[in-house]
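This report refers to the structure that appears directly beneath it.
The complex appears here without one of its protein chains, the remainder shown in place.
Let's turn to chain A:
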Amino acid sequence: MSAATWRSTFTFNKYSQITAAAVRKSLKETQRLAAEKRGLTALRYQVWENGKGGEQITLDPTQESDPKKKTAAV
């Protein structure tokens, strides 16, 4: 197969994150737990137009931490 078809759907960064997640899932148990931490992101973003922000969109809702668990650590 010549050209990959993923280019029409997502960017290279998304592609590399998906493949990285696949590699992490395939590791042995101890290494996997260490590697999973490197793939975590709780990113949220907001689109702005004319000086007004839209609503916050969570990129990956499955990774949102429990809201009840609050720590005093900054």
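Note that contacts are C-beta pairs under 8 Å (C-beta built on N, C-alpha and C of every residue); 3 or more make two chains touch, one makes a residue touch a chain; residues count from 1.
Operating definition for what follows: contacts and distances are computed from a predicted model.
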Protein name (UniProt record) of the chain left out of view, among "Nuclear cap-binding protein subunit 2", "6605_t:CDS:1", "GPI-anchor transamidase" or "ATP synthase subunit gamma": "ATP synthase subunit gamma"
Chain not shown, touching residues in chain A: 2-3, 10-14, 16-17, 20, 37-48, 50-53, 56, 59, 73-74
